[in-house]
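Contents: one structure, followed by commentary.
Complex shown without one protein chain; remaining protein chains in place.
Moving on to chain A:
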């Protein structure tokens, strides 16, 4: 396995031999993963490689069938999303997990409202606006229900929510899939800012450009198993080979065909 451990010290999160089975299907098999403070780890893989399952396991949504998870050097059991959040593992899910009937402020603070017995709406609204402005978000009104927002706006709200609790690790599952050009750049900036503040970031993306732009390490999953750890300077071919499991695949064939056509035309 080609690996380059640029970071030093104890990892915030250490996974050893984590497996998850859904009935007869092994979604994850023997996954090892270290996440250090102040690094961006990209998690890449084809559809069905187990990326989202891994994220959901770390978020406490699924419980692993086997393996151990250590957080800050202590073994932990992530038996509910609440436990993961309290430890400091925040997640932006692919399906965003927002309540459409509640407004932006209510969604941002869901489960962590200020003053539980007499909600402090003013303070929450101010924090909401400040947070959204930090993300350069274009949300017309924080008092509109989520149902009235576009896909990109919802994405921004979901990201803002994960940052609200100052987590140690933030996991983003396809955070830029629904975003425009400026918002994507903003999210990438944001990821770097979060890293520079000393948090660990796990980024799932199909977009190799995004991955190489911000990731310190690229962890490849294939069919639910570790398939190599690369640094950000690895060539596209190498990553694709690791993702698809061979250097001879549809992606490389297509590229070769394109090159040939260009040779012919010139």
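For this structure, a couple of remarks:
Just so it is clear, a residue touches a chain if its C-beta (ideal position, glycine included) is under 8 Å from a C-beta of that chain, and two chains touch if they have at least 3 such contacts; residues count from 1.
Just so it is clear, contacts and distances are computed from a predicted model.
One chain of this complex is left out of the view, and of "Xylose transport system permease protein XylH", "Ligase-associated DNA damage response DEXH box helicase", "4Fe-4S ferredoxin-type domain-containing protein" or "Oxidase", the protein name its UniProt record gives is "Xylose transport system permease protein XylH".
Contact with the chain that does not appear here is found for just one residue of A:15, A:54, A:142 or A:203, A:142. Within the whole complex, the absent chain has one touching residue among A:72, A:110 or A:185, and that is A:110. Of the candidate positions A:46, A:125 or A:192, contact with the unshown chain belongs to A:125. Where chain A meets the omitted chain, the residues involved are 59, 61, 80-82, 85-86, 91, 93, 96-102, 106, 110-113, 116-119, 121-123, 125-126, 129-130, 133, 138-143, 145-148, 161.
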